[in-house]
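All protein chains but one are shown at their positions in the complex.
Right, chain A next:
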């Protein structure tokens, strides 16, 4: 029998960016909050030995242990879903701070277009521009409405950057100046200028200078050590929940973090949650934590899975297109890129930071005319210099053997003679892309795994090709002696790393018919449950998701405080 603990005001499931922000805001407002985190405690001191590409980059030290739980995947409803037995396409974070610890720190705002994509597309191109089966929809919130929350997250994290000439309006300047510019980035800026594009420094959570945020949290400037993505920051320069919001919540004395606590069910009765049931993974004991408000802030997959296992909200049925939990799973088209080989110039490719780069949005959103194109939306194109670690970065010109003397001499020769320019293509939602529970595969507790049904569509193939060609033009203009770029996207595969920018499944919207949560991330079907994260994106934009996740967390926190006072649906 499960042990029942005393009730708390709020219980948070998963203490990453969303959980951490909400914990900080709610405890500051006087609420008692319990944070349940299934992974372990993390701290900056863990990372003295972090410059270890094998351990962190290839053996996934920061990631969820797949031997205990994974997802299953199939391309279509006609094929049998099979478990993702090893990491590949995306990396699921684990431990305190979640994926917010191993991220790169690229902190873009979505475009105003992103939030109203359906109505803006129809308005400009007509209804037929949206192909049959594409289920994109407006968010129910506009850029102007979400802007103040972006502002909060950027001040929390101290984002370094400069104004995006093609982005939405900003209410205040970037908290810190842009990162330093490497010679390769300078070449990109000049080439983009000659091509009449609009380059701007990539908005970065790596910190260009020492910074103290509005909560009084001080962090040191980035050292460009070249170990961000898949790694924790030994300086605390890269913003993550452990060095920003969690200490703020802890300081109130009202936040209790329980690590090694894997939440398995949301308990509910008559349309209201009563608490959660979790397993203490160190003892195997099942524990019930009653709460007035349940906030679900784990990664996309577990947000969806927890709701489905708890039978909370209407599960999505792809055959009828009805129901909402699991609907509109989307991802990213990250392969549209180009690489340039330079015979007579070497670069400090080994140095860098996760969000060190220059971006252009000329081919993102609806910043360019789509009248004669077979796709909508686009993606940000950027030169990034994250630090080319040697196991994973061995580019050779096309036509080179993949092993043997030719591969070896060329991979060594080009190790500091290449420049990559890549795009993060947006990902539209489709009726037949969704998440549900797998009936065959279980986790270590005997609970069903989450199943992904997803493949690339014509939209994605066209978009990837288009973006790769644009990337190629820029690299050529930069003076590369040889340029290789993606010619054909191919099917979606679960083995190749693309991005950890999975979205949807508990999407946000203006009404319960087409969405699971309102714009405060409050569930339509249970008003004391808030589900926060990229799971609420109705489709994915052509950017990294974290700034938007952070903004939605601030808005949810505001909503929870309001709900605590007045009750009922906030919208």
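Here, a contact is a pair of C-beta atoms (placed from the backbone, for glycine too) under 8 Å apart; a residue touches a chain by one contact, two chains touch by 3 or more; residues count from 1.
Here, contacts and distances are computed from a predicted model.
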Point to revise | Chain excluded from display, named as in UniProt, from "Molybdopterin synthase catalytic subunit", "Phosphotransferase system PTS sorbose-specific IIC subunit", "Gluconate 2-dehydrogenase gamma chain" or "Ectoine/hydroxyectoine ABC transporter permease subunit EhuC" | key: "Gluconate 2-dehydrogenase gamma chain"
Point to revise | Which of A:32, A:70, A:289 or A:310 contacts the chain that the document leaves out | key: A:70
**Study point:** Touching residue (missing chain; options A:88, A:448 or A:479)
**Key:** A:88
Exercise for review: Spell out the interface residues on chain A facing the chain that's missing from view.
Suggested key: 48-49, 51-54, 58-60, 65-67, 69-70, 73-75, 79-80, 82-86, 88, 180-183, 223-226, 345-348, 350-352, 356, 390-391, 394, 402-405, 407-409, 411-413, 415-416, 440-442, 491-495
